[in-house]
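Only one protein chain is missing; all other protein chains are in place.
Showing chain A:
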Amino acid sequence: MTNRISQKLQEDKKLLSIYFTAGYPSLNDTVSVIEGLEKNGVDMIEIGLPFSDPLADGPTIQESSTKALKNGMTTEVLFNQLKDIRKTVSIPLIIMGYFNPMLQYGVEAFCQKCQEIGIDGLIIPDLPVDVYNEEYKSIFEKHGLVNVFLITPQTSDERIRFIDSVSNGFIYMVSSASVTGAKSGFGDEQTQYFDRIAAMELKNPQIVGFGISNKETFIAATEKAKGAIIGSAFIKHLTAFGADKFDTFVNNIR
């Protein structure tokens, strides 16, 4: 499958991926955030579809989600905002969101819309790999979407191998047992975990997320892995500086 994600993963560099919540800080910031991030050399973007009950997220992303929903963000609004995004943006775009809003939109309709817009993949933390495999895999594939699964330091080798076999893009390595934005910095436990995964020589490259906020943690996370994802730290930047000045943020990371 030639998908923008697969192509990007072949580039000979460590990838910087940024997560932000669609419709935050203001409803219509979504497109300018994406364009601004690409201009500043970000490799990939996760567009957060906000949910009322984001179980796997810490306070920063909870608050940005609540605000985005208050601003009027919905699945339909997001798709409308992104309608012409491929006229200006060429890096891989991934939608990250919880399963219920997709289920209400209709999974097939959701995937089809993603394909029309030029979305390359989805990250759905609460859609378990076995349910995906049995019920939704063929729909995702039909619409050319990469589905990205999470692993954590607690995930067994056996399950990691299974997730690797089902994945067709990259594996999202959650750096520690935590919700987003909970910890900063890595300890021995993370180093051992990064080493363990590297030694498994998985078919899919790994991108590390959770707990990455600056140059130091970006370098540590990507020593073995292909790239890293920054979420809460970028949301904090948006909160403090608004949706148009990203050069210092990105330059401080690499």
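By our rule, contacts are C-beta pairs under 8 Å (C-beta built on N, C-alpha and C of every residue); 3 or more make two chains touch, one makes a residue touch a chain; residues count from 1.
Convention: contacts and distances are computed from a predicted model.
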- Look at the options "Fe-S cluster assembly ATPase SufC", "ABC transporter", "Tryptophan synthase beta chain" or "Osmoprotectant transport system permease protein" and return the one that UniProt uses as the protein name of the missing chain. "Tryptophan synthase beta chain"
- Task: Among A:Pro92, A:Pro125, A:Gly211 or A:Gly231, choose the residue that contacts the chain missing from this document, as touch is defined above.
- Result: A:Pro125
- Specify the residue from the set A:Ser6, A:Ser26, A:Asn40 or A:Thr152 that touches the hidden chain. A:Thr152
- Message: Going by the contact rule already stated, which one of A:Thr66, A:Ser184, A:Asn214 or A:Thr239 would touch the omitted chain in the full complex?
- Response: A:Thr66
- Message: Can you tell me which of A:Ala22, A:Val179, A:Leu238 or A:Ile253 touches the chain that was removed from the display?
- Response: A:Val179
- Task: Mind listing the chain A residues that contact the chain we can't see here?
- Result: 51-56, 58-59, 62-63, 66, 69, 74-76, 98-105, 125-129, 131, 149-152, 154-156, 159, 174, 177-179, 182
